[in-house]
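Partial view: only certain chains, each at its native spot in the assembly.
Labels for the chains are A and B, by order of writing; each one numbers its residues from 1.
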Amino acid sequence: MKNVVAILGAGRIARVHAEALVRFQRDVRIKYIIDPYLTEEARQWAGRIGIENTGVDANCVFEDAEIDAVFICSPTPTHCTYIMRACETGKNIYCEKPLDSDIEKIYQAIGAIQKSGIKFLMGFMRRFDVNQQKLKNTVSSGKIGVPQIIKLCSRDPALPPYEYIASSGGIYFDSMIHDFDLARFFSGSEVSEVYACGNALIDPVLTEYGDIDTALAVLKFDSGAVGLIDLSRQSNCGYDQRTEVHGSKGFAQVGNVPETTVSIHNEDGVHEDKPVYFFLERYADAFVHAQATFFDVVNNGAEPPVTAYDGLQAVRIAKAATLSWRENRAVKLDEIP
Amino acid sequence: MKNVVAILGAGRIARVHAEALVRFQRDVRIKYIIDPYLTEEARQWAGRIGIENTGVDANCVFEDAEIDAVFICSPTPTHCTYIMRACETGKNIYCEKPLDSDIEKIYQAIGAIQKSGIKFLMGFMRRFDVNQQKLKNTVSSGKIGVPQIIKLCSRDPALPPYEYIASSGGIYFDSMIHDFDLARFFSGSEVSEVYACGNALIDPVLTEYGDIDTALAVLKFDSGAVGLIDLSRQSNCGYDQRTEVHGSKGFAQVGNVPETTVSIHNEDGVHEDKPVYFFLERYADAFVHAQATFFDVVNNGAEPPVTAYDGLQAVRIAKAATLSWRENRAVKLDEIP
């Protein structure tokens, strides 16, 4: 029997999910793609991949008894509204990050999820990457001992457009939130304090948007471990995203994924390919694994490995980091509701 | 408009092609899967991936005017028979390696292809691998100068069953044929002489089948360049398949593809993952690229990058290598018809 789903949103991430579902989740049918600002181009794209219905109003989705689940791929401020609605109508939820921009609404949504009994998976897709999972398993196996230092590095290939920056919520909330989630994932402990700093070194115009492009954060965990994150909006050398966990017995790291395994050796030295361009290339398989996990949760009662609580905590750390950066001081997580 | 195709064969490689077509060639419809020894299990598999018709007799394929192309994925000795039939009925051909086991039939098939004007792509899928293609482009770009030494290494993860060995045509014909093709590809020159040797070091029982499991070949090219190939049926350490081209200005190599990019560093040293298990994992994308290339040839008149002549030459080198190994002497390619 097939799962019948709707995709809320028709932008980049919505398409990643829709195309991966069509290709790799053979028993899933996408019945709707809904986007209030649906373009003709998006409608044609949906047709090409065989999706039956497109629309601008999500009511049809929530009123359709055939729908098992929704993929929330819409702008961040709409997430919790959709979650509340899905809880009321009994639709399971795959929710893209961040959980929402409004902490009050997040607490309400978590309450609704718990009361309704629907299944919820927080779409931090990096957790489903085979490399990050191997690192997590390595940490869990004890091969490197008790975690002491968690180091994460994230560099996007190029600056996003100013419009994106303007509505992004800032670098800590929009981008470093992935790293905050991974830091919790690998440390196995909660963050108690954050120190963050950074600058607009790549494009000073970002300061006009109240944002920066080069950001650091130091995390203190309840366990005594510490975390270091550095992030840039523009690497010029592919998608640089490496993770390191140092423990009492050694360390383990996730390296970048190169475009090819070719090396060229001549009088200039040894030349190898850059990492793949961006998250679509690097995490293509991770999205597929995340979706498969979601349907395993929905259909077989598997425990969701990433919960709304994980979504909440990442948002809180991002808010603490933003505050720390603005006030140039260490901020306890307790200061965030 | 869709291409309508039939798959001849329902074994491992036929399934690789069928599943890749379903997932990645959106404008292609597989109308038939034909295998004279079709099992109930194969029939169910075909149903699961949405294939309309299965059968044991290929006549329906060749008599069906709707069919544009056939994927020949059947046992090697049937290849040229199917090719002849496809030429007669105007079906384009994607043909799995080796071209055939009978050289006389190969010459006839090549004649038929030329006369009929159908499109033919020889399915040496390694040529479509992004890594091997980058190596080829590197050689063509002149970055390493004129090729002098071509080195290829191939190690399967584990011995195939004896039944497979018995009908395989021997290690040079069944397995090293890929390397012979790549050696021609990278050298840009024809092989003039072969010296081959080897032993059954992994499983001496192979000698009862007239075969070996550990094989070397030295190739001399018309250009003066030389080639070295070493091959084992069992690596115990994943799929070890590396390529190196040394030229007048330097060298370039294709490395293995590891399961993950994780490294573990502790008192025992640094530990990384094995290469991926076998060709299905390593060349999954190469099959997709080969198929896309085939439909570009069929639909858009693109030049086929691997021809029946390439298939013929690889078979001739394999036969020369087998003769060299048996007689322990260098064999000129001219000795093979």
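Everything below uses one rule, namely that contacts are C-beta pairs under 8 Å (C-beta built on N, C-alpha and C of every residue); 3 or more make two chains touch, one makes a residue touch a chain.
Only a predicted model underlies this, so the values are computations on that prediction, with no experimental measurement involved.
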Full complex stoichiometry in copies [only 2 chains shown in place]: 4
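The rule is simple: only the chains that are shown with their structure count from here on.
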Through what angle, between 0 and 180°, must chain A be rotated so its C-alpha atoms fit those of chain B, rounded to a multiple of 5? 180
Take the average of all CA coordinates in chain A, do the same for chain B, and state the distance between these two points in whole angstrom. 40
Contacting residues of chain B [partner chain A, same complex]: 23-24, 26, 48-49, 130-131, 134-135, 138, 143-144, 249-257, 259-267, 273
